[in-house]
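Every protein chain of the complex appears in place save one, which is left out.
Letters A and B mark the chains in the order given here, with residues in each chain numbered from 1 onward.
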Amino acid sequence: MTTTRLFGKAIKRKEDPALIAGTGRYVEDVRLPGELSAIFVRSPYARAGVNSIDTSAALEMPGVHAVYTIEDVRHLGSLLAQVPVGTLKPLLADGQIRHVGEAVAMVVGDDKYLARDAADAVEVDYDPMDAAVDLEDAATDRITVHDASNVIHTWEAGDSDGCAEAFGRDDVVVVERKMVNQRLIPVPIEPRAVLAEWNPGYGTVNLWSTTQIPHALAGAIATTFGLDANDVRVIAPEVGGGFGCKLNVYPDEILCTFASKMLGSPVRWTETRREAAVSTIQGRGWVATAKIAATREGDIVAYELAGLADMGAYSQNFTIAIPVLGQFTAPGQYDIPNVHFKIDCVYTNTPPTDAYRGAGRPEAAYYLERSVDALAADLDMDPAELRRRNYVKPEDFPFTTKVGMVMDSGQYAATLDRLLEMADVQGLRAEQTEAREKGRYLGIGLTTYVENCGLAPSAMFEGGFSWAGYGLPSAFNESATVRANPDGSVTVVTGTGPTGQGHETTWAQIASDTLGVPFDRVKVRHGDTHDSPMGIGTFGSRSAAVGGPAVARAAGRVQEKAARIAAHMLEAAAEDIRFEDGKAFVAGSPEQSVDWDNLVATAYQQYQLPEGLEAGLEDVAFFDPTNATWPYGAHMAVVEVDPETGDVELLRYLAVDDCGTVINPMIVAGQVQGGIAQGIGQAMFEEAVYDEQGSLLTSSLADYPIPTAADMPSFEMDMTVTPTDANPLGVKGIGEAGTIGSAQTIVAAVLDALRPLGVETIDMPLRPKRVWQAIQDVGQGGEG
Amino acid sequence: MQVGLTVNGRPVSVEVEPRTLLVHLIRENLHLTGTHVGCETSYCGACTVLVDGTTIKSCTMLAVQAEGAEITTIEGLADDGQLHPVQEGFWERHGLQCGFCTPGMIMSAVGLLADNPDPSEDEIRHGIDGNLCRCTGYHNIVRAIEYAAAKMRGDTPAPAEWEEVPA
Partner (left out) sequence: MYPRSFEYVAPATIDEALTVLADNEGAKVLAGGMSLLPLMKLRLLSPELVVDIGRIPGLDQIEDKGDHISIGALVRHNQVASSELIQQHATALAQAASWTGDVQVRNRGTLCGSMAHADVAADQPAAVIALGATMVVKSSGGSREIAAGDFVVDVMTSALEPDEILVEIKLPKRGGGSAYDKLGRRGGHSDYAVAGASAWVRRENGRIADASVALTGVGTKPMLAHGVIEAIQGADATDDAIAAAADRAAEGVTVLEDLYGSVEYKTHLAKVFARRALSQALAAAS
């Protein structure tokens, strides 16, 4: 018998035919009759009073329909947030500028060229002031961003006293390092875009947005404008990458809706790339000290991470909650008896930070793995052996960590071993020794990580991560509708909000398997709040682990009903009905079958159905897992450093990741590869640099280099599979793994290369100037 | 000003301001929205099209500069419904995720293979370094272009890195 089982197979994507033909529809591709364009007037100062705004010249220009300031929109209140701790962002600056690029006025014109001209004619009288830019300086409250301490929240977990005691033991080696995990600009290649259409006749709003969270955005619009949820339709068509920065509600989404209401025309805004650097959230921005202690045999006895996280100037969607995701994974894969985590969330006069791929977990993994490497160097131990010695063992799962999390499963040593085998580490070390004899500096970096994914279960986040700010229930469940259409085709509607992750393909694999319907007859719809049941969205590597099981559950219920109908048609028992190859048949006698299409047609004819069955064949399911998931992996980088210039060349990158059960290995590999590239970008190139006044010096791609194809090697990859029991599919999620595992791997490799020169620590990004400076600082120039 | 040009084989004449960028003529006047805009400094390459056979970034060319030019956009690549081998390669080798950089990336690959039918991995990587992708890490984009190059030379592409399964 042929199998139709697609789960676990590398099925080519359903998304691609439109995208490779150029007919994919992104927000910028949707055009409405009579639409107007908005342009924002943005502050050149990071901290300033706004004395006056003169819009008269702009309003007189041809093609200008309106210029709005805070006076026009103050009644709408501040921007809503999921975690409304601290000061929420005003929709437009309200007398005070708190970060460079903060919007002061919104110009609406016939087209963007004219609106840009008019925006230049808006005269704003600023009163510039010294700004709180440097994170450590801001934490002293020398200059306060708002009328209160800049330190708005502290995340703390674990046992401070236990750590202090362990660090004081005289039989341990202690390593302490202050390290910076720098500010990043997310840079999805599609800039954010909004198109709002307020229809006064219907009293409804249609809002096209490049959002990862359509339902939350709809909730925010409804709450802000006093509408019912069914008056607001948010559509996220194709979204060109998100990486967390589109996991936010932004002022422009509210303001375009407002302008459309006022002007009676659809209003569009699309950020330019340089604008995106200040109009969209940034990520990371930690300055912290990690301290680790181990016995001379290599048993880690304590780990402490304490420091500051940069919130920027306002609390947006998730801003202050990002560090707690780092707290969840602070002890990593290790069974450490004493752990302490304490991060202060600090406002600065910079654009708000929020979720960027990994969100808190890359920071945590970075500090921990750098510390373990430093410890290995001090103990003169093989970094792989030190890690292996301290791993949580497979038999210890479920494992409760010292920060109160329960990790589901893992075979950490096995995954590490697979990487070591792939890499031929002994061969590499020999190559390294040989190269050093010739004056070449090769470095081998090995690190491992565990992440906390599948953001859920709802109960874990009760209270702290409420969606109530958007008028939504506080929950992290995900949803799916599965509908067999009268012609036998199947529609899956998901609550997730993909931005390239391939849900149209993977969800179809699940539904196709469950119903025995050919893959090409399944279509997955997403990103339209009128279509889909309440969903939370795509972030935190949660879609497969939370949304996938919802699809499976809904499809399972449709299958159950279809089995009852088939049983009736075939005069058999429902529990004996099987679905495969477009047929329902009786187990053991495949000739006793009914075509799926016939079955579905019957399902829509009430009079043909057995008593007690209603017509129709669809179901909606919600899924809330019992636990988060804990994907993990082991990564290795091989680099060559030119000590004379500080130039780093990445020669090889190897990764073995474990995301539990795999639905589509091709898509999983792609997720890992993209994630690795983003981590390499952080390690080698990327940094949001502000001057003392808070101006952003790296707003264009010319000064904020992200990796190109020429900067990357091909990746050498493998997977191990350790399923989770947190969901029936056994999947853990993979969207962020590559990013969480990679930055510290690159740094480890560079430090390994520089070890003969005496360099022990360095901060990212490892631009040549910084590598060279690190060599100079230890007094061994690379001259000659 | 009136600009006359040929786009995907079709002669068109469009009234534009001198300041109108070619990419806006393509997207907004001709409604060919496959060509995307991802930055304003000629770095991202999402707006890459062929002008008289060579790849250029259409956000850094005025529409009026294209007077008399022959332009090919992503929409003009497939031949009578038959995918161009580069398009096929991107689908077969998972060379895209969000798809936003993809049209520009594909056009660059088409330009590259026209100049160099049998590029090395290094030549491919340098040949597309004017196109940024934030999703794929470029690994599968390189595989996709290798696939297309083989096909266009009449060779059999190297097997995929996964077990290929027809859905």
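In this text, contacts are C-beta pairs under 8 Å (C-beta built on N, C-alpha and C of every residue); 3 or more make two chains touch, one makes a residue touch a chain.
Source: prediction; values computed, not measured.
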| item | value |
| --- | --- |
| Residue among B:G76, B:G127 or B:P157 that touches the chain left out of view | B:G127 |
| Residue among A:E123, A:D703, A:D725 or A:E760 that touches the chain left out of view | A:D703 |
| Identified contact with the non-displayed chain, of A:C245, A:A603 or A:V648 | A:V648 |
| Positions on subunit B where the hidden chain makes contact | 1, 17-19, 21, 37, 40-42, 45, 48, 54-57, 59-62, 64-65, 67, 108, 111-112, 127-131 |
| Hidden partner interface residues of subunit A, rising order | 112-113, 116-117, 120, 272-274, 644-649, 684-685, 689, 697-698, 702-703, 705, 707-708, 710-711, 767-769, 772-773, 784 |
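Please note the rule applied: only the chains that are shown with their structure count from here on.
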| item | value |
| --- | --- |
| Between subunit A and subunit B, centroid-to-centroid distance (C-alpha), Å | 28 |
| Of subunit A, residues touching subunit B in the complex | 6, 9-13, 15-26, 28-29, 31, 113, 187-191, 238-241, 243, 270, 272-274, 499-502, 519-520, 665-667, 669-671, 673-678, 700-702, 706-712, 714-715, 738 |
| Complex contacts: residues of subunit B adjacent to subunit A | 17, 19-20, 27, 31-41, 43-44, 46, 73-75, 77-78, 83, 87, 90-92, 94, 96-103, 106, 121, 124-126, 128-142, 160-165, 167 |
